[in-house]
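Yeah, one chain of the complex is gone here, protein chain that is, but the others are all in their spots.
All chains are identified by letter, namely A, B and C, in their written order; residue positions are counted from 1 within each chain.
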Amino acid sequence: MSDNKHHADAAQSHEEHLREKHLMLDPLPRGRMNEMVMESMMEKPTWKFWLVFGFLAFVVVYFLFYQWGVLIVKGQGEAGVMRPDYWGIFLVNTVFWIGISHAGTFISAILRVFKAEFRRPFTRAAELMTTFGLVQAGFSIFMHMGRVWVFYWLLPYPNQRMLWPNLHSPLTWDLLAITTYLLSSTMYLFLPLIPDVAMARDRSTGWRKNIYKVLALGFRGTEGEWTHLRAAMNIFAFAISPVMFSVHTIVSWDFAAATRPGWSSTIFGPYFIVGALHSGMGAAVVVLAVIRGTMKHMDYFVRGEHFDAIGKLMLIISMAWAYFFFNDYMVQWYGGDKWTQQLLHFHEAGPLGWMWFAMLFTNIVLPWAILWNPKWRANPWLVGFVGIAINVGMWFERYIIIPISVTINRMPFTWRMYTPGIEVPMGIGTVALFILLYMAASKLIPLIPVWEVQEGQMAHELKKFGRETVVSVSELE
Amino acid sequence: MIRPEEIKMSTEETGKWGMVIDQDICTGCQACVAACAMENNITFVGEEDAGYGRSMHWIRIERFWEGEYPEVKMTPQQPMLCQQCGHATCEPVCPAFATVHSQAEQLNLQVYNRCVGTRYCANNCPYQVRAFNWRDYQRPEPLPNQFNPDVTVRRMGVMEKCTFCIQRIHKAQDKAKSEGREVMDGEFTTACAQACPANAIVFGRVDNPESLVSQLSHKGHGVKHLEELGTLPNVTYFKGG
Amino acid sequence: MSEQFSRRDFLKLAGLGAATTAILTGCGPASRYVKREPYQQMPEYNSVGQSTYYATTCRECAAGCGLVVRTYQGRAIKTEGNASHPLNLGKTCARGQATLQGLYNPDRVTDPNKTGSAMEWDAAIQVVADALKKYKPDEIAFLMGMAPDHLFDLVTDMANATGMNAPIRFGALGMFEARATLSKAAETLFGQAGLPFFDVGGAQVVLSFGANFLETWLSPIPYTRGFTGLREAKTKLRGKFVQFEARMSATGGKADEWVPLRPGTEALVALAIGQIAAEIRGGAMPKAFSSVDLLDVASKSGVKLEALEHLGELVATTNGVLAIPGGPALGQSNGLAVAEAVLALNAFAENIGKPGGVYLSALAPNQTEANRPASAKEMQEFVEKMASGAFKVLFVHGVNPVFELPKSIDFKSAMGSVEQVISFATFPDETSAEADYIFPDHHGLESWGYQRVATGTAQPVLSGAQPVVSPFYNTRATADVLIAAAQLAGGKFAEALPYKDEVEFLQTKVSSLMSESDGSFTAPDAFTFMAYFQQYGGWWKNTDARLSSGTSGILNANISAEEAQFAGEGEFFFVPFVSPTLAEAGANKPWLQELPDPTTTVMWNTWVEINPETAHELGLHNDDMVKVISEVGEVQAYVYLYPAIRPDTIAMPFGQGHTAYGRYAENRGANPANLLGGHFNEAGDLAFAGMRVKIEKISSAVSGVGLSRMESRMGVYGEALGEEH
Partner (left out) sequence: MIKKFFDWLKQPLGLIAVGIVFLALFSAATYGIYTTQQTPEQPIDFPHNKHISFGIQCLYCHPGASKGPAAGIPSQAKCWACHNQIVKTRDSALLAPLKDAVMSGESIEWVPVAIVPDFVQFNHRAHVAAGKNCEDCHGDLTKMTIYENPQVFNMGWCLNCHIETAGDDQEKLIKLSDCGTCHY
């Protein structure tokens, strides 16, 4: 008997344990949950929030926009670019931010397609990252242009001069890919937002209600509306995945298609995508940790299990990145081209060799050392730290690929080290703008897709087969 | 896109205008550099920018060292300028068609007014001979009196490079046409070749077997730089010695 | 357009608009709102939109190369070489190319002025006339540059007629070329003074003892052409070029064999090579070569005995050996012996007056005897006279002695002892800054004149100059000023210069050539002759007028086989050399500043060349700031680790370090003349390469501060690539 009771107790505690651990098994009443999300959003910002917000706003205005004005008036000479480093940190940042934006789509689209249930509470946060990241990438690439005021020449528009953008140029592909990506990811951000905005509309007053009213497009939650919305989201989830892959592949072609030692590498496409996911996952985990730590009720929605799941993904991606890095290195080295040899040696033993080793440490050693352990993996701050480290490492990777690699070319008479100038404050400005947009978003739209969580919770239940408590998930679609 | 059967061997003449530079007699005196700057309204950038790789020279003279003291030698001076490649790497990468191949003159053109300043062309140039206007470099009055009216004065944010003195090509062609004849070999030359005290630079039509430049470039020991990249450069170098 | 909104305002506004459009389009000012002014009267030979070309003579140095300047709508656009000029055959050096940057330099002297305050030309001429009248003729001194010759002739005429001191000429290039030494050595070979002419193009083996003939030496364009002839295997085998010097010059960089000998041992090495060659060839040992001991030479000079033997064999067995003395080799206490020893090699090679050999340069058409600029010793005497108050008025034209003379010859304070110093400087330099008056001459391209070609071509050439543009500022030709002042002064002065203006003077001087035979052109009358003279850019004879009858007596002369004496203390020999791109007066031209030095590729600055091994021992690195200390002074400059310099030698370029010379030159770099003491060789030339110096480290290199180089330190020297290259 006692044995039975013990078993029953154990089952009971196991069940509780499961509920505590998994959001999907720990449902709250729908009304309560909606309220929690609304409260987290409507919570009156503290003075700390405003302090940070004000500081970031200052950084954005001064470092990003004012300095950009200076850059436009005085020319690219304000930046550290020169011969042979015609490309500098602006393009590092472009690639970096496009990389960050990749994780958003990966989480919300790929994981949706593959029905990874742990994605549910943070698809919105990830999608925001995509859009906000792309904004920074766009800014960065325009900062880089010598005559940004004629940027529209890069767009195909009919004109009497019969001049068109050059479709042979990887930069034109880039522009098309990025604009496509920005448009589609914004739409893909918006579609799942509709039910939540509708929810917010029903629970708010004043100007907010007016805005949500417009954004909700009159969504009432009828069966027909849901069917259409689901269909649309499914289509987008499938459609946006190849866009995401293509975008970073095309970004990699900016380099891979060039005639430069160290750049002409056939493996750059997948290498860049994996790199993008690597930094993107790192960024996502940081965002989640911050949301969880600073916003009300978020410890309910974002739990250790999520960090654990993303941590696993990060570990796998880190391994994939290591594979591609080694593969690229191996092929470049084995090629035996004397300039490439020189370049590879310069990466390791040049004045910025420390950066190369730091990159390997933060991108490979650190994730592998920490993320293998399930307990450590469930610790938001630890995983968040790894996320930051990976992002630093991935930024280094792009720095090594761009300004450090272009130092070495086939004309040794021109080799020169790059010293950044105005790029540094402007780069910091983009980071500030990214955070600033996030902070604004956290107060304006529900960061948690409530309906998606509720949907998941409806589909999950604990069933007992004999003594065993088993999680069962029903098919919704 | 070039199909494999279209790829020409670099020994075949593909260009129209070409140059032969004899490194054995080039003394590195910089007369060509100065002549080029004067002819083409090239701006000076000042000590700091010049030392930081931002000088605007369209032609530079490279020299390296061989051996250690006392058996040290300067390698033959190597004037490096735009090689006016027949299959240039700078051209396809420009998103705005600002650097295009002139079908008429077989030169790599840089259309300043179309340039948006992505600097991809310069990045992709294996010879690193393109110069970017990093700033709006000022030439105080009355220095602008010297501007050559036949050459556009470039401002901030555009790429520039050697044009093989295309303004002289046009002028000579215009003159020849008005006189109802063809441009003769040696009738005109580029500013660098004209100034060179050592006569180390010869310019002319490489597609005319009679011209001095094509006869010289067919001499056995001429070298074209980085031709293994398939750029089909139109400048032939003699290392000599 | 409304009345209130005047056109001027509109243009101003539109100008703003134009500037904006200019930036937006990335190219020069959009011309929409510019105004165009027609000619009042279309100048002769001009037509709208067409360039006009004028032949003239380059004034960047005294060599006298012919230029053809392209002008467009009254502006000078481009200098090109005059293809029919026998000296340069259409070629120019970098300095000739950049001469327009002097013409349109923003810092020129715009008006006649008295210590900065502008005055009228009438008053200025009165000042000159008063000076001529007020003082006794022998209290009036003229100091002139090496160009232009017509002004020198004018002043000489004036001096001859009035008893005024004969004009003294000086130039830093002449000082660093040790022209007095060359001239004196030539005298022993040819029996008369003058500049020797070395036919590099016709030689098969050239041994150059320090002569930087591809840079600034004597007449670099024809020597470069000669070098091409030496190397080009057209009618003969590719010639061989051996350079002997302690620091690899741009010329030495082209050598097939570069022999880094110890400074001061050039004479020994030349004699030793002669001795070995004479032994190989057999016969009597020439007396000149007999005095040296080979082993002794090898140990003193640092040139291995095998190397000497190899060179001796080369000299003995090759036809067409040519030996050239020059540069720092002559600027030593034994400079004359070096010149004689090297010329003795030529005598041994039996190339005097033969193709590929040594000639005495032809005299220019209206020249009766060779004259040379003052040697440093003569300058010292001149300055001593100035300081003693012997001169009451000093006229300075075309030379900048405050900057160029060695520190030990204190021109600046001597100027204080002269009552009136009148400068005719076109450009505000250190000397004119100290002058009481500046009466600016036109820029060379705005000037009339002629220049005698001193050397470089077989033909006697009188190179003609004419204004290619009308004067840009309120300047006046010095010849005109002197003629006007002389007439005001009256008396002998007016008699000496009975001309209406400079052009009439020129015509008088030049038209005497009309009757000469074998000229490049003939003319029926003086006006036509003058017109042709301008059109062709000068007049020259079509005959080879070089003196080719030298003696080989030098072989039996007693040539002192002593090492040079070095002044001062310190562990380093000091080799100052003239910057090949800036030379003596190029520092005010921004594009010359931005030309990389041919050897170091440094732009816009001065450097100190040190052997990398030595630097390593001393703990010096590239871009460290060091102080170079000689017995008379010290200068500071950045270190350049130069792989081709002797470990016991340091070198510095001359050309920078101006305290006044326009915005592009001022306070830039250092002037090695501030290290030079008053030591001379037997011919009176400055022993500029005969000093020992110390160096002291001032500060270590700071990242981002230092020499601006064209070359990549990473790519060329393997720095920061993580490995020894």
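Here are some notes:
The rule we apply is simple: a residue touches a chain if its C-beta (ideal position, glycine included) is under 8 Å from a C-beta of that chain, and two chains touch if they have at least 3 such contacts.
Because the structure is predicted, anything quoted here is derived from the model rather than measured.
Every shown chain touched by the omitted chain in the complete complex is listed here: A, B, C.
Residue B:166 is the one among B:116, B:129 or B:166 that touches the chain not shown.
Here the missing chain is touched by one residue of B:24, B:49 or B:105, and it is B:105. For the options C:35, C:136 or C:234, the residue in contact with the chain missing from this view is C:35.
Interface residues of chain C facing the missing partner chain: 1, 7, 17, 25-42, 47-50.
Touching residues on chain A toward the chain that is not drawn are 159-162.
Taking the whole complex into account, chain B touches the unshown chain at residues 97, 100, 102-105, 107, 109, 111-114, 150-153, 163, 166-167, 170, 174, 177-178.
By definition in this document, only the chains that are shown with their structure count from here on.
Interface comparison, A-B versus B-C: the higher count of C-beta contacts falls to B-C. Centre-to-centre, using mean CA coordinates, chain A is 66 Å away from chain C.
The distance from the centre of chain A to the centre of chain B, each centre being the mean of the chain's C-alpha atoms, comes to 45 Å. Centroids built from CA atoms put chain C at 30 Å from chain B.
The multi-chain contact residues of chain C, meaning those touching 2 or more other chains, are 26, 710-711, 716. Among the residues of chain A, those in touch with two or more other chains are 147, 150, 411-414, 416, 419. Within the complex, the chain B residues that touch chain A are 1, 49, 52-54, 60, 62, 64, 80, 89, 92-97, 114-120, 122-124, 126-128, 130-136, 156-159, 226, 229. Contacts from chain C toward chain B in the complex involve residues 22-23, 25-28, 72, 75-81, 88, 90-98, 100-101, 103-106, 214-215, 220-221, 224-225, 227-228, 231-232, 238, 248, 250-251, 253-254, 256, 258, 260, 472, 580-581, 590-596, 598-599, 601, 603-605, 611-613, 643-647, 668, 706-711, 716-717. The touching residues of chain A, when paired with chain C in their complex, are 147, 149-150, 342, 345-346, 348-351, 353, 407, 411-417, 419.
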